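Heads up, this is only part of the complex; the chains shown haven't been moved.
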Amino acid sequence: MLKTKASSPAVLILAAGLGKRMRSPLPKVLHEIGGSPLLFHILRKVRDVAPDSSVAVVVGYGREQVEARVRGAEEFSRMKISFVHQTEQRGTGHAARCAMDSPWGEAVLKAKSPVLVLPGDLPLLSQELVTQMLAPFGRTDAMRLLTCALPDPTGYGRIVRRGTSGPVLRIVEEKDATEREKELREVAASIYLFQAAFMRYALQRLKNKNAQGEYYLTDLVAAAAGAKKRIDVLKWKPADDLRGVNDPWELALAGRLLNERTVRRVSLGGVKIIDPSNTWIDGTVRVEEGAVIHPGAILAGATVVAAGAVIGPRVVLKDVTVGKDATIKTGTVAEASVIGEKAQVGPYAHLRPESLVGEAAKIGNFVELKKARIGAHTSVAHLSYLGDAEVGRDVNIGCGFVTCNFDGRIIDGKRKHRTIIEDEVFMGSDCQTVAPVRVGRGAYVASGSTITEDVESEALAIARCRQVNKPGVARRLRGK
Amino acid sequence: MLKTKASSPAVLILAAGLGKRMRSPLPKVLHEIGGSPLLFHILRKVRDVAPDSSVAVVVGYGREQVEARVRGAEEFSRMKISFVHQTEQRGTGHAARCAMDSPWGEAVLKAKSPVLVLPGDLPLLSQELVTQMLAPFGRTDAMRLLTCALPDPTGYGRIVRRGTSGPVLRIVEEKDATEREKELREVAASIYLFQAAFMRYALQRLKNKNAQGEYYLTDLVAAAAGAKKRIDVLKWKPADDLRGVNDPWELALAGRLLNERTVRRVSLGGVKIIDPSNTWIDGTVRVEEGAVIHPGAILAGATVVAAGAVIGPRVVLKDVTVGKDATIKTGTVAEASVIGEKAQVGPYAHLRPESLVGEAAKIGNFVELKKARIGAHTSVAHLSYLGDAEVGRDVNIGCGFVTCNFDGRIIDGKRKHRTIIEDEVFMGSDCQTVAPVRVGRGAYVASGSTITEDVESEALAIARCRQVNKPGVARRLRGK
């Protein structure tokens, strides 16, 4: 983290593009990988390296959405972020000029802050790259330029130098390049650091005489060279850092790479990951040392997995807290729920939001919970639905139990009604409780009963018919 | 697509081989990747590039199966496809001769069509390759040969030229090659274009004096060179195009590559694919712009996914139509069904064939449908089975509902009977309907009821016992 308050940098993020090739109405920088918009990945790196920097995000297409999304993110609430509106799409040079001409730009100029320019669609930028770009300028530098030597430079702006390795003269876009220039392998990556004054001066003099008819930010290189100003070059090794996202396929590939980084980080923290290519972990998830994650797991959002917990194959967790030594078995799906220590859940359990599974409780296969609180050491082992329910501790819920939380009636303005099952109740199999209803502590409900009235503590409740056997009738039925 | 009717080409596909290393009784070219037999992938490329060509497929091992499969495929019904029977496996030269000596060959000779020869086990051939192979001959060309320079040429027939880069003299098979010849890196890919007359002439003079005792089609190169005829060479960059399938492992790898191509194509059409390495899409599937596909989804057969639909993790769809903005949640399995716009299905729902989910209907977890038609805005939220059922709109089906469509009786010659539930019915939890039965519009069935008789519209049906509470008995039961 940089701490020099004196020259805390300014950061300009270009996020106005439509992203036509994305074939989507969503602004390009809001497309997500690893559970967060592309823009967030950039902002996080800026926050981690230079938390005090003054950030401007140039927005255009879908700007309300972009602004709303950033402003709504708690994680960026302490950053100084301004939004600059680029009303027309007239190129990166024009975008930068909009920023420098804005109140944000005025303040930056006044503070003489160096200005780091980052594209909003490079979500894999590393902290190391941002740190090195923000290193202090040499005394005579007007700008710093990041370049990269690519085996196949097709599509990129080429770095034209004096001779083969002399000072940088200019950047030429592919569309404006001669055949000879196209053979150059050193390319620009749209990442710059500028002296604020030079930047503004040069932007105001930018021309759009090129194949696209746009104002290119890249032309500031020629402007600096022409004015005999010094250009510092940061040569970067080809890396995923510079992988841009221009279409849904590149988005998907960037998502895989980001995930691999996250999985590797989690793994090195002492988490056993059985198959690194088949595990998805959002950057926002926390997994403690000693946990185990089986193939196909998807951990998303604010999920936390405690030490010793086992996440089985194909488990999908979003915003779920998994307690110490809990076991989540194959295919369980859970959202916005809390699973206690040593609890066992699944296979194929479904925890809908606001469910809470107590310590050492057992939720078995084909069980659905919704706004259900299950006490410690309680067992709901098979094929049941508990919605809007409060279940005590040491309760045994048989197979095929249903809380009838909705029967079409509106009571006290509510459509769904609560079921309360107190500690140590024994609920037989294939029972239903028609809510609102309470089954008292230690009560026993006979299998096959439909419970419509409260059951007092320690009572036996039964609501079923006696069995009648009719000898020989089966043979007759089969005859039909 | 080539349009010169004058010389519309002939295409000869070699598909007679047993494929011993496949270790399977299935003819090699019928092994499937991406949901279709290897042979179909070749035929599609021929159809796309030269739909009017006269195609001969040389068949031998399992020829009835191969013929039946191709003839049964609607997608090839407009192509002119003949089958030539190679009764013995005596080499590629013999296979080609069988074809040229057949009525198909007679017609080709008469029409003076150039003959493109393709192996039936190169399923990744690109359209580009077929197009370039079919480019018109130079005036003096007797044949065209596709070659490829491989870093490791082991196993392939080597191209022997005069000097290092002079005209091609012959192809030597690995087994017949000298040590010196084995060092050659330019190999043949078993893809040729022949002048029909030269081809037949040369095939009739082919000898089988080689390590295998077989007639090699590759020897036509030496025949052309020996007769001072011109051989055109199409040099191809090493690519998946030429990846052959000779054993189950190569089949698996080819399948992965084909899938990657399909996923990339779908993605670039504006579909958000979260993990490109964990998504399987048959080439026959259509996904519209704006859909989202989560990791592990398998989309097969004639499946169509409309714009805005979300296919959740591990969803498996075969021949399913998913409507606009529908959401299919984790692990749902569906076959030969239709899911309406804005419907929500899953997680872990199972739609067996002939199910139809209406607009904005909800099919929840652990629900099985079979030949069930569910009306618009109807909810079947949990743990239910609806088979042979017709359910109206705005119906609420509680948890644990079962249509008893089979009770051992045969009625009107049918073992399974229909259940009809009309609009706006409220079906409580844990109910069963014993079919044939009808529940009238707006009726209400109390939880826990077994419905054996029709329920008239607006009636309340109830078939359960009153609850009895026996104070203190639970304590006694526990004592036992």
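Residue numbering begins at 1 within each chain, and the chains themselves are lettered A and B in the order written.
Everything below uses one rule, namely that a residue touches a chain if its C-beta (ideal position, glycine included) is under 8 Å from a C-beta of that chain, and two chains touch if they have at least 3 such contacts.
The structure displayed is predicted, hence computed values, not measured ones.
Q: If 2 of the identical protein chains are displayed, how many copies are present in the complete complex?
A: Full complex, one repeated sequence, 3 copies overall.
FYI, only the chains that are shown with their structure count from here on.
Q: CA centre of chain A versus CA centre of chain B: separation in Å?
A: 34
Q: Enumerate the contact residues on chain A facing chain B in the complex.
A: Interface residues on the chain A side: 22-24, 31, 247-249, 251-253, 255-256, 259, 277-278, 280, 296, 298, 314, 316, 331, 333, 348, 350, 366, 368, 383-385, 400, 402, 404, 406-408, 426, 430, 432, 434, 442-444, 449-453, 455-456, 458-465, 477-478, 480.
Q: Can you list the chain B residues touching chain A in their complex?
A: My answer: residues 264, 267-278, 289-290, 295-296, 313-314, 329-331, 347-348, 364-366, 382-383, 396, 398-400, 408-410, 426, 428-430, 444, 446-448, 464-475, 477-478.
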